[in-house]
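Heads up, the thing below is written out as structure tokens.
Shown here: the complex without one of its protein chains, the others still in place.
A and B label the chains in the order they appear, each numbered from 1.
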Amino acid sequence: MQGSTIDPSKTVVNYHHAAAATDSHHEEHHDFRILGLIVFLIAEGMIFMGLFIAYLTFRAVTPNWPPEGTPRLELLLPGINTTILIASSFVIHKADAAVKQNNISGLRTWFIATALMGAVFLGGQLYEYWHLEFGLKTNIFASTFYVLTGFHGLHVTFGLLLILAVLWRSLKPNHYNSEKHFGVEAAEIYWHFVDVVWIILFFLLYIL
Amino acid sequence: MNIPNTILAMLVGILLTLVSLWYGQNHGLLPVAASDEAAQVDGLFNTMMTVATGLFIIVQGTLVIAAIRFRKRKGDNTDGPPVHGNVPLEILWTALPAVVVAWISIYSFEVYNAMGGFDPMAAGDSHAAHMSASSKMRGAAIAAPLPAADAENPPASAPSPNNLIAVGVGASPANRGQNADVSVNVTGLQYAWIFNYPDSNVSSGELHLPAGKEAQLNISAMDVLHAIWIPELRLKQDAIPGRTVELRFTPRRVGEYPLRCAELCGSYHGSMATKLIVQTPEDYASWLQSQQVASNPSLEKAVAVNPGNLSDSDFLAPYTTEMGMNPETLHQIHHTHH
Partner (left out) sequence: MTQAELQATANTPTHSPEPGQRKWWEYFTFNTDHKVIGIQYLVTGFFFYLIGGVLASAMRTELATPAPDFVTPELYNGIMTLHGTIMIFMWIIPAGAGFANFLIPLMIGARDMAFPRLNAVAFWIVPPAGILLLTSFFVKPPEAGWTSYPPLSETASKAGEFIWILSVLLFGTASILGAINFLITILKMRIPSMGFNQMPLFCWAMLATSGLILIGTPVLAGALILLAFDIVAGTAFFNPTGGGDPIVYQHMFWFYSHPAVYIMVLPFFGVASEVIPVHSRKPIFGYRAIAYSSLAISFLGLIVWAHHMFTSGTPAWLRMFFMIATMVIAVPTGIKVFSWLATMWGGKIRLNSTMLFAMGFISTFVVGGLTGVMVASVPFDLHVHDTYFVVAHLHYVLFGGSVFGIYAAIYHWFPKMTGRMLNEPWGIVHFVLTYVGFNLTFLPMHELGLLGMPRRVAMYDPQFAHINLICTIGSYLLAVSTIPFLVNAIWSWVAGPKAGDNPWQALTLEWMTTSPPAIENFEILPVLDIGPYDYGMGDRSTEVDVPFSEAKEPVLSAGPSSVLRADPDPSVAVNPSDRQPEE
């Protein structure tokens, strides 16, 4: 092949070839939103990862952990709360299954259930804040406790808003169907994320 | 005369090596080395400088030669040869740097070990020890006369290993396991250093050390991060509020060396400088004695000021002369700012 000259006529052949290879051009480009959401959640996960590792480091360098005078955390209420949040992940998955069978009323039912469970969780969190014997500035443990749970609570709130938004949109006929239900899936994935973060957080703050 | 390419390449290689070796030894970029360890660091730097000079010349030389030899001539619109890569060559310039950095790593490791970086007393993981009580003394502590403060809580004074919660540079392998000859508690505050000699209860604004004796600095900070840096010893260590960090070294060369803060600590960070005075053991002893006799009562007064109550310029006045400016200038700039 060295030294062979390529004459333009061949490239015309190629040009036809090219045109043939690409005639499917105006086809809708694929929907990458779910993938985008997952990549975004990886980034979100890194914030939590950073905060968790900061928490573990504070724990490691502080001689007595939790610092003296911190009352022991009560486990019952947060335990129930955790159970509710974990259960809600299964509930929201039901909604996803429903929409994939074009069952919009099923979608609504399960989303309402998830939203209620989320609201109960948030209420429980606020109740716990109200009754805790330490404040944000009591000591380093208290500060990390509030910032971690608070930051997570913010994410739960946002997830709740997402769910409500999907519910609102599901009122429009045929807004979601078995083919087209990005909003439902996104809300579900986000909710699972919030759930997984909580499990790690619960283990770190309450059990460890 | 027609010199074959290989010989030419070899000559260039030899010349390159010689130039690098010469420059690596004679760059004259470093200040004097006042300790044995500093001389070792210089050795390391010279080695790295030799390698760096070689690589620098190779890269810049290639750029210049390529720009001249392979520049596009007028009217030539052809392309260069279609060379897409050469696997053996890629392997060569992957392996060679790998070997070089491995070698520099090992060399650095050796030097660091000789400096005492691996002294388990200083380098160990006693990370989780107590936040020392000194951390609670911020601000108010400066107002307390120093000797008194020392008596009731020995934050930086005890060289016992349990107190060390951050790690610095410890004893060199030869001195490991024994206490240093001189122990000094160093406290950094905005914008000065205080050196306290716990054995003789002397405090000073300058660091005096006897030549040839191993010194141990127990470094901490009052307010924000500072860093003690003695360029002639090639040593630097952050002073961290709430922690005490150990730094051990043996100054060899008698003389006065600058000692500067190297971690941004506020507006007058640049003026936070004093001196390390390395003296003969005899001079050092007499200095210590004179301080014990003379300075104790006056020191209480001298240090018993709370910088918080002073304006910056008042506080800095004693230091301005060292910076080569007079207190009035300082006063002026301070006022123009407000």
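Everything below uses one rule, namely that a contact is a pair of C-beta atoms (placed from the backbone, for glycine too) under 8 Å apart; a residue touches a chain by one contact, two chains touch by 3 or more.
As the structure is a computational prediction, the values presented were derived from the model and not from experiment.
Novice: Using the document's definition of touch, tell me which of A:91, A:140 or A:162 contacts the absent chain.
Specialist: If we include the chain that is not displayed, A:140 is the one touching it.
Novice: So which bits of chain B touch the chain we can't see?
Specialist: Here the touching residues of chain B are 5-6, 29-31, 40-41, 44-45, 48-49, 52, 55-56, 59-60, 62-63, 66-67, 70-73, 76-90, 93-94, 97-98, 100-102, 104-105, 108-109, 111-112, 115, 117-118, 123-125, 127, 131, 135-136, 138, 166-169, 223-225, 227, 229, 231-232, 234-238, 240-243, 245, 258, 260-271, 273, 323-325, 329, 333-334, 336-337.
Novice: With the missing chain put back, which residues of chain A would touch it? List them for me.
Specialist: The list for chain A reads 1-6, 8, 10-12, 14-15, 17-19, 21-23, 25, 29-30, 32-33, 35-36, 39-40, 42-51, 53-54, 57-58, 61-62, 67, 136-137, 139-140, 143-144, 147, 151.
Convention: only the chains that are shown with their structure count from here on.
Novice: Could you work out how far the Cα centre of chain A sits from that of chain B, in whole Å?
Specialist: That gives a centre separation of 47 Å.
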